[in-house]
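Note that one protein chain of the assembly has been removed; the remaining protein chains are unaltered in position.
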Amino acid sequence: MRVFRALRVSMRGLFAHKVRTVLAVSSAAAGVVAVVVTGAIGEGAKEEVLRQTERIGTNLLVVRPVQVRNSPIRPKLKGVVSTLSLDDYRAIAELPHVWAAAPGFENSATVKAEGHAMTAVLLGTTPPYMDTSGFHLHLGRFLSADDDLGARRVAVLGARVNDVLFGGQKAIGQQIRVRNIPFEVIGVLDAKGVLADGSDEDDRVIIPISTALRRVFNSTWLNPIFISVNDVSNMDKVRTELAELLRNRHRIDRADMADDFSIQDKTKVLAVRKQLAESLTLLATGLAAASLVVGGAGILALMLMSVKERTAEVGLRMAIGAKPRDILVQFLLEASCIAAAGWIAGIAVGTSACVIISRTTTWKTSISPELALGTLAVVCTSGLIFGAYPAHKASLLLPIQALRTE
Amino acid sequence: MIELQNIGKTYQRPSGEPVEALIDVSLQIERGEFVAIVGTSGSGKSTLMNIIGLLDLPSRGRYFLGGQDVTTLDGNRQAEMRNKKIGFVFQSFHLLPRTTALENVELPLLYSDRKSIRDMSRRALEAVNLADRIRHRPSELSGGQQQRVAIARALVNEPDLLLADEPTGNLDRQSALEVVSMFQSLNRAGRTIVLITHDREIASYAGRIVKLERGSKASDDRVTETRVVMQEAQ
Partner (left out) sequence: MKAIRLASHSMRMMKRYKLRTSFMMLGSFIGVAALTFVVSAGQSAERKVLEMVTQMFGDSGIVIRVGGGEDVGGPRGAGTRLKIDDIAAIAKEVPGIEDWDPMQTLTTSIRHGDATDNAQIFGESERWQQVWNRSASRGDSFDETAVASLARVAIVGPTVAKELFGNDDPVGADIQIGAVPFKVIGVLESWGTDPHGMDRDNEVIVPITTLMHRLAHEDTISGAKLLLKDPASSDAIKVQIRKILRERHGLSPGQPDGLTIITPTEVRRMVGKVQRVMFVYLPLVAAIALLVGGIVSATLMLASVNERVAEIGLRRAIGARAEDIRLQFLMETAITIVAGGLGGITVGFLVALFSAKQMHLGNVDPWMAALLGIVASAVVGVIAGVLPAVRAARLQPAEALR
């Protein structure tokens, strides 16, 4: 009950000096708003940046057959093993966390059209390839499931192949000859240009995998299989499950037997992406901290001012029997009330601001419950800390000092 | 010198009701007079004083100071009048804390065009017998000493009119009499003095007593026999 009485005293104290109370509350609120909004924006910006950078396939895994091990018996043997199959691919596509998977068979081939010829990279694959490669269609359409079922002779051209063979002419519907087999052009890809590692994907001609395996290359095995994982955090998990799956399917069940496949990711890109995410998070955190300090400083300054001005009031209270501890508690409670009120106001304003931001930009701003509670904890704590010093000063006043106005 | 015509002052209370502090007060004070305004609390004497001192504007009526209708003057001209023509001694002194007596006294001079400020302030403090305390701050002075600093400040710019609101309210008897004696000698030197007091004895040292009751003038009498303060032996 003493708590309630103390609380009432403090509330009355706050209401008596309305202007200063309002100012102090707005200081605290400003700090909270800043934290909430910068936190949400920081998350939003980070998500956006990371989303944009997904296109280069940070979540890409590639499964390849390994090179044939040199055996002393057949030293001239070169090339890769032929154990990766379409069934493997279908099994892989069923794994959890796999966003998209596409089988592939890749080799160089001469492509001719209308008197032009060039050496291109021929890739047989299926529709999900678009999801693993980050390509966009420039014209026409990509391969369809029907194309694959029927092992049709249709092709999608890379930007440079289109330029060399057809110049500025319309390529869709035209005929090209791949290894002297006629194909119809159904689509053209957007140019990617040169990538970080110097690789270049605009020199491809993409055809259905069944067409590639049966009609062009006469093969039954794949090289490679492209896999896109749904989230960077699942990369390791998928990698492990993938390895297990293939070992099972290829009957590699003894520890001393080497894998006949290799799984790779884009190591460097992943590393840089991690750094990127960390930097952005740190920045947002730094800003949030700065905001809270600023808001807290406002509370401190105003509380100090308040104590100074109210020395007479404090002296009077002490003269009629308040103990130093009562004064301390009174001011501490006032500071806490200010902090709490500031938090409420700050959350309200901050939330509305976030709503406005997410309406006007494409960012997703999210205010996690942790953020809200976290700010409450911090604001109350800073209210107590920043209010403690002034409160302590107030409780040290002697009644006579206080009653003697300057 | 001072002519108040049908002065009325109405306040708005926070609840919205109007309060009539002054109702139709007319008053004339000649140059060189020593007037005491008396009344119980709530009679409107402080309000009247504020109007005379140009600290507040009346709600109704006209105020002529030195022949000029000062109620129609703009803010700056009024400030000028307060600086040059009026010296106001407040009941609660209103000295600037953390400021020396000398600096407090020279404050009006800062807003004037006068030149030798330091000298004038020093002389003013000497005139109120505080020459040895010019560097003291209000917190280091007694109530009586603070009052004298306030008087010195009111006089430093040599105004024609000296107004004092309960100048002896916080003083002990000896200090109070000293202050009244000072007023009397200032009056003899030609200054017009108007003061508010609730103390009949202090009022009796003036030349004229105006009594206010609930916002109106109740009486206005000349003092028949002016008493002079006897300087008691130190």
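The letters A and B name the chains in turn, as written, and every chain counts its residues from 1.
Following the convention adopted for this analysis, a residue touches a chain if its C-beta (ideal position, glycine included) is under 8 Å from a C-beta of that chain, and two chains touch if they have at least 3 such contacts.
In this text, all values refer to a predicted model and were calculated from it rather than measured experimentally.
Across the whole complex, the hidden chain's contacts among the shown chains comprise A, B.
Contact with the chain not shown here comes from a single listed residue; of B:T99, B:N170 or B:S204, that residue is B:T99.
Here the missing chain is touched by one residue of A:D88, A:E201 or A:E313, and it is A:E201.
The residue from B:G39, B:G53 or B:P167 that touches the chain not shown here is B:G53. Residues touching the missing chain, restricted to chain B, are 50, 53-57, 75-76, 79-80, 82-84, 88, 90, 94, 96, 98-99, 103, 107-108, 110-113, 117, 153, 157 (touch as defined at the top). Across the interface with the omitted chain, chain A contributes residues 19-20, 23-24, 26-27, 30-31, 33-34, 37-38, 41-42, 45, 48-49, 52-53, 55-58, 60, 62, 64, 67, 70, 78, 104, 106, 110, 116-119, 121, 133, 160, 164, 190-203, 223-224, 226, 262, 264-270, 272-273, 275-276, 279-280, 282-283, 286-287, 290-291, 294-295, 297-298, 301-302, 304-305, 308-309, 357, 361.
Just so we're on the same page, only the chains that are shown with their structure count from here on.
Centre-to-centre separation of chain A and chain B, using mean CA positions: 75 Å.
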